[in-house]
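One protein chain is absent from this view; the other protein chains keep their places.
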Amino acid sequence: MSNCHGNHEHGNCKTTGLCPIVTFPEVVNIDEIRDEIPEVKTFYLSFPNKDVEREFRIRSGQFIMCTVFGAGEFAVSLPPSPENDRFHISVRAVGKVTHALHALKPGDKLGVRGPFGNGFPFDEIKGKNIIYVAGGIGLIPLRSSIVHALQHREDFGRIILLYGARSSKDLMYQPDIKVWQENAGFETFITIDRAEEGWHGETGYVNQLIEKAKVPVDNSVAFVCGPPVMFNSVIGEFLKRGMSEDAIISTLERQMKCGIGKCQHCAVGRTLVCTDGPVYTYRQIKTLGEQI
Amino acid sequence: MQLMNYKTCVCNLCGTGCGQFLKTDGRQVFGVAPLIAHPVSKGKLCIRGWHANELLNTNERITQPMIRENGQLRPASYEEAIALVASRMQQFDGAKGEIGILASARSSNEDGYTLGRLAHEVFGTRLQGIGAEAGHRKSMASLEHAFGYPGAHGSLTSIDHADYILVVGTDITRQNPIIGGNIHAAQRRGARVVTLSSSRTQIAKLSTKHFQQKPGTKGLLVNALAKALLGIRTANRERKANIDQMPGYSDYVASLRSISSVALERASGIRYEEIEEEAKYLEQAKSIVILFSSGISGLDRPTIDAITNLALLTDRMDHEHSAVIPVAGISNLQGSFDMGVSGEPGNSVFKALASPDSAIRALFVIDHDDGIIRDRERIASLDFVVYSCAYKSAFMDLAHVVFPLPAFNETDGTYTASDRRVQITRKNVDNPHKVLPGWALFQKIAAAAGHQWGYANAADVFIELANNTPGYAGLSHQQLSQGFGQHWNPQAFPNSRRRKFNAINIEYWESPTTPEFPFALMIGKAQHYWHQNNLMRKTIVPRREYDQTLWLYPHGYIEISPDDATRLKVKDKWLVNVRSSIGTHMKIAVKISPDVQSGTAYIPYFIKNMISDFLLPYENAYAAGEESVIPIQIQE
Partner (left out) sequence: MSMYILSSDEISQLVTELQASYAVYGPQVEPQTRQVFFDLINDATALDLEAPIPSMPVKEILFPQMERILKYKYDAETQSVEMARQYFEQPKVLFGLRPCDLAGIQALDRFFLGQEFVDDVYLTHRRQCLLISNTCLHPFPQCFCVCTHSGPDADEGFDLDLTKLADGYLVKVGSEKGRALADAHNWTPAKPQQLSEQKAVVDKCIDLFPDMATDNKAWVSRVMNRITTGFIKSETWEYIGDQCLECGACSFVCPTCSCFNIEDAQTECGECERLRTRDSCSFEGYARMAGDHNPRQPVEDRRNKRFFCKLSYSQSKKYLRPGCVGCGRCQWVCPGDIGLPNVVQYIRREITGGEA
């Protein structure tokens, strides 16, 4: 792609032969906006330039740099599956740029660079059990991998989702969850922190679901995304059960300004989250020598 | 041959007056470089100085005169706006106190001087004041009494040579970082650096000796140090100086003698023996520099008096490397005082705005920080408000007429740093909107009111102000352009050779805390750049740094010690209810910091509603600056 400034032997250029949008943002249209949970909206996007659209291929776990015109650029995960899924992002309004995004209407335009980052392993984990563990909006970066794995259900062992949120109102992707719960090949366990009226599911924290789900540790990988407190307790639980540190996989979030390994805002220990991550094994995270 | 892209400049972002280069093509500023040969900054700059280019690139500039019409500001020509100001101002009687002048401590001397003329000759008013002046006025009064002239004694460069450096209060590595850095360098070369502050600031950590006293007792401790010094003097007859000839000596000594070590320790938490130990070093020192902060967060008068008295008592003030310097947070606080636009005691614009029955009806304002607009409602109800500034600010909402001003590098001007060093900044960028410099604007307003001044340029203004301002005689733009400015001359003041002790009162400060309100709350612990609020908010990186704490503590914070946090059973970032003894209240997050003492609490200045709702009712606390203490209770 003419816009590419990759060194071609790395990253997307190498794995897919399709180069990411590196420097100059590409315009996308907001087709539809859905309220997800309080403060979080999902934006369905499309490229007016169909050539670009054709070459825009993602892997689960990657992210894009998204420009909200007039406000700035921010990093956002890609929740759609790499295959047969609508291009969308889910964003929580936390600050200047994300609030400006929430103020937009369908038909408004955004700028997109990417996709960037290493992404979750897929081919490497074929034949294994996959355990997804998410807390709150931690489900956003995992969604892509979940949908993708379900699209290739026969390639994996058990697929389990342990998902927790503060209350039932804070559960992301409820229409997806409904579909997933009806999928016999997908074991879903969903909990909210405290009991509430009309809630018949689990209550308590996500780490307690590990016991409940009788999570297999052998020949398994766990993808864990959520707030640091949850992350630490879940990891503790997995390690106690003898899961290998290499089999626990998570994503790191850092302040990102360029997405292409130059500004160094996302530096963690010796690595840059935007190019070396955002997906790391727990063993890697541990040796980075910084806080999660 | 001049370089193409690097032009010398003086940093205008605090009262240190560091030398810098701006990287510019004459139209835009692209960057900053430090100026190695500058005697004070010696090739160093702080975060503000390094990011001056961001400020000078902001799009939030006022670019043309504006007049309020039907509630909205609309663009206007200079002619129209000036004519309006001149005619409206004629409808008020300055002599009766109907016109107030709010000058800026960031204006150049030329602008300050001509503003003074405009006020006195054209508007006929003496109701004036400089933003941030309160603290500095006390410093000036104390220094004038002690040394015979209102200004620093000695030079900031003395820090690089002195044997002994005493820093009273002030979080100097945050407020005036380059002075802080010089002090640190002095410590490393072997000078004894002693700090006195109730919380453990960075300079405290870097000092040779830190006295972490209880709040409200800085002056007492300085006096105790004087007493201990006197004790050594009495024993060591050879070193007996003839300072006993100075007026006020015997009263001073009598007061010092009355200090009781038991009461001292109870009030300050510091043992007298420790102070006696310190006095030995002080006695040994041949050159002594004392620094304290001056301005909004300055000290109270008794503390400053204790400092100036101690300085005289050391008998080392004639050494070329001795100094007593009121360190200003704002670039031209000293110069603005010199130019005579500060308020007179008992008759300042601040007082007029604060008293409901004062006669004030019109206000002429230069460059005010947007963080704190005191008496906002009163100002909003005035008949006529004129505001001039280079940058947009919340004050525009209150103004009937707005004038743009050039940025500090867009016009020639002189600025007087904390140690009286008068430096010139040459215009090195053209203002793209052909904005008039302050002095030229005031000259036009004066002309519209029938007063002809006849200045062709800023240098002309300077010639006149040098003739009329004590200490500035003999200085000129031309001469200031060689080298790095010059200190104004104290000897122009007739009393400059007559030193006098200030009268002091020994008071053992009783903490106003009670069992019901057990915490001593202090304000103004400098958080980064709060005193440059309006400017720093227009940068990128410094603003991000400024906002750091706000991100972590979006509603502001109150700093308490780890022990107190345990006692209150609160954790970092938990919200607590803070109630003051006069009943004001706020909900705020806790920040746990090992650098504060138990029983004390700090809140930063810079959070608007904290100031307006919680602090402003404490008139005295606000005025007392760094030394103010408010009793509070903290509940989960």
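Labels for the chains are A and B, by order of writing; each one numbers its residues from 1.
Please note the rule applied: contacts are C-beta pairs under 8 Å (C-beta built on N, C-alpha and C of every residue); 3 or more make two chains touch, one makes a residue touch a chain.
Note that the coordinates shown come from a computational prediction; the quantities given were computed from them, not determined experimentally.
J.: What shown chains does the left-out chain touch?
T.: Spelled out, the missing chain touches these shown chains: A, B.
J.: Hey, which of B:206, B:225 or B:288 is the one touching the hidden chain?
T.: B:206
J.: Among B:95, B:254, B:473 or B:540, which one is in touch with the chain left out?
T.: The single option touching the absent chain is B:540.
J.: Considering the whole complex, which of B:47, B:83 or B:463 touches the chain not shown?
T.: Result: among the candidates, B:47 touches the missing chain.
J.: From the list B:178, B:328 or B:373, which touches the chain that is not on show?
T.: Selected residue, touching the omitted chain: B:178.
J.: For chain B, which residues reach the chain that was dropped from this view?
T.: 1-6, 8, 19, 21, 23, 30-37, 43-47, 49-50, 53-54, 57-59, 63, 173, 177-178, 180-182, 184-185, 188, 202, 205-206, 540-541, 544-545, 547-548, 551-552, 573
J.: Residue by residue, what part of chain A touches the chain that was omitted?
T.: Touching the chain left out of view, chain A contributes residues 5-7, 10-11, 22-25, 27, 67, 69-73, 94, 107-109, 111, 227-228, 253-255, 257-258, 260-265, 267-268, 270, 275, 289-291.
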